[in-house]
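I have placed the structure first, in the form of structure tokens, so that the comments after it can refer back to it.
One protein chain is absent from this view; the other protein chains keep their places.
All chains are identified by letter, namely A, B and C, in their written order; residue positions are counted from 1 within each chain.
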Amino acid sequence: MPENLTDLIAELALANRILAHEGVLDAFGHVSVRDPRNPHRYAISRSIAPESVTAADILVLDLDSQTVDPKDDGKLLYRERFIHGEIYKARPDVNAVVHSHSPTVVPFTVTRAKLRPLLHNAGFLGLGVPLFEIRKSVGDGTDLMILTPSLGKDLAKQLGPDAAVILMRGHGDSVVGPSLPNAVFRAYYTEINARQQLAAITIGGPINFMTRAEAVTSNDAMLRASARPWALWRKTALKGR
Amino acid sequence: MPENLTDLIAELALANRILAHEGVLDAFGHVSVRDPRNPHRYAISRSIAPESVTAADILVLDLDSQTVDPKDDGKLLYRERFIHGEIYKARPDVNAVVHSHSPTVVPFTVTRAKLRPLLHNAGFLGLGVPLFEIRKSVGDGTDLMILTPSLGKDLAKQLGPDAAVILMRGHGDSVVGPSLPNAVFRAYYTEINARQQLAAITIGGPINFMTRAEAVTSNDAMLRASARPWALWRKTALKGR
Amino acid sequence: MPENLTDLIAELALANRILAHEGVLDAFGHVSVRDPRNPHRYAISRSIAPESVTAADILVLDLDSQTVDPKDDGKLLYRERFIHGEIYKARPDVNAVVHSHSPTVVPFTVTRAKLRPLLHNAGFLGLGVPLFEIRKSVGDGTDLMILTPSLGKDLAKQLGPDAAVILMRGHGDSVVGPSLPNAVFRAYYTEINARQQLAAITIGGPINFMTRAEAVTSNDAMLRASARPWALWRKTALKGR
Partner (left out) sequence: MPENLTDLIAELALANRILAHEGVLDAFGHVSVRDPRNPHRYAISRSIAPESVTAADILVLDLDSQTVDPKDDGKLLYRERFIHGEIYKARPDVNAVVHSHSPTVVPFTVTRAKLRPLLHNAGFLGLGVPLFEIRKSVGDGTDLMILTPSLGKDLAKQLGPDAAVILMRGHGDSVVGPSLPNAVFRAYYTEINARQQLAAITIGGPINFMTRAEAVTSNDAMLRASARPWALWRKTALKGR
């Protein structure tokens, strides 16, 4: 990944379109990346559908999720951007965040079965998959969205120091990674693992999930392997789909 | 949305293509919008497949679902247009109606499980999802279609004053909204929620549906948020798919 | 439909591409139409994948499924063409036949649950859906294919005088209709009904299937309504997909 913010922003625009194309993001959801030169800032699109994002739509926020450049005053920001800012505060190891309504993940947020790694690409799920239940933070009657810094902090706290993915009840998930390609990789394979776990449940248990040791080894391998799908998806996204 | 009927008709043509593209409408189904200047009239395509509809195919009907312009005499009208006219009569708050054979909704019309909101975008399902059983209106032996004003009135009565969606047994659903983008949004997320509820049933266990209070809050939020997917879908539809 | 065989052959080529595009036909399967001027002959493609069929690939066979034009000598014919010839012999009401490995229909050929109409477009399933078990005709050890006139006759006999669809165990189905658009319509909605019945089984029974009277009325209505999807699909197929 480029160390230069301008070039990184071009990659971030592609990441939005990649995840929309792969069916992880629909008209909602967002992707961000931490500024490699200033860890107290991150880049994210203004509030539009991910599939439409180009580099020109991306702006820089501080970790309180406020704009830092006066030229961005008055631009419409994602209402749930606190997901990103608060996770960057809590997790210095995280350099990219994806929030999505990943379609096969949502059912796992409202049922008791745990989302667990069964496909080796999804070993990162073995680092834990906490569930954020907004009713436990602020009670009944919300629209389930992370609309305040305080809710963002609660979410980041539930994510904890190790997990790569946090489920959000009735809403979707947030996925983090040390790099943009890896966060995109993890968001994609969280959805794939959910589909395969759903199929395995249909076939009938018990399911031979990966062990903790396998998950850790696989996660390490996939940190290196994230570059291959990224190269493919990037090329497809650049072709305009 | 435009207040000008001509411009609104262009949006209505797009709405048809959007819902066909998103897999909510197949070769059947129809979308209508109330005339913003004359609430006793509505616009709807002549009887062709939604994916083919252009502004030139759209005509204006009165609330008895009869043409009002002599130039439209003899045009083939949707046989089930009474769904639209009778709902507009019964529900002054409704300005757009979608009738579809939404593929994952149909199975919920022939089983006992209730379609209920689990995804926050589908909070509107918490306003109630009545089921129209045509056998209760006119007995056995129909083709399940709403072919008369009287059946349209029965459907509108079952929809009631609050619901956004009514299921039609063995047939599909009708979805209403205060605006065209919102009715399209609701038709889309009714299908998505049905898919996710089907997956949640497969996973098993009690499903943590949205509460009534969450549904109401989310519905309010989504009335405002409908503009974002509409902007995306509209752009895609204008590209010719 | 044209009464002229040349024009009808152009429609038959489109029917092949339509059903491939809609996912009913994969690289195998075939579609035929009876010659409107000579009921003892039918048109069908030479042995190639349906998605590739153009009018130039189509030839005319007699009801023993042999070529009638010397220019067709030596062309590779579908090995299972006897499905078509023998059904045309047995069912004078049938003017078009589709044989496919319709993907969601195959599972219903190897399980005990009956494929039954739940979607009003698929009312024709209420005319009966017999199952052809090749082991009952010629015992164990076949490749499940209809490779002889005798097997074709057995299949046509099992289809009986009324049914629109016959399931073929571990293989797919054969669908018949009074016209090419109607046979294509029925092949498509057999697949759709199978998907929706699968979903209804997942949701959990009992399933409120259409009654016999509803099926008959709906089938009549859909004989007339087949023209609408045909017009749409034809346009899409002519665009080259």
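The rule is simple: a contact is a pair of C-beta atoms (placed from the backbone, for glycine too) under 8 Å apart; a residue touches a chain by one contact, two chains touch by 3 or more.
Please read these numbers as outputs of a predicted model, since none were measured by experiment.
Shown chains touched by the undisplayed chain in the intact complex: A, C.
Checked against the full complex, the candidates C:Ser32, C:Thr104, C:Asn121 or C:Gln158 give a single residue touching the omitted chain, namely C:Thr104.
Within the set A:Pro92, A:Pro161, A:Gly204 or A:Gly240, the residue that contacts the chain not displayed is A:Gly204. In the full complex, chain C touches the hidden chain at residues 26-28, 47-49, 51-52, 101, 103-104, 106-113, 140-145, 169-171, 198, 201-202. With the whole complex as reference, residues 118-121, 123, 192, 195-197, 199-200, 202-211, 213-214, 216-218, 220-222, 225, 228-229, 231-233, 235 of chain A touch the missing chain.
Criterion: only the chains that are shown with their structure count from here on.
Look at where the CA atoms of chain A average out and do the same for chain B: the two points lie 32 Å apart.
Chain A and chain C have Cα centroids separated by 46 Å. Multi-chain contact residues of chain A (touching two or more other chains) are absent.
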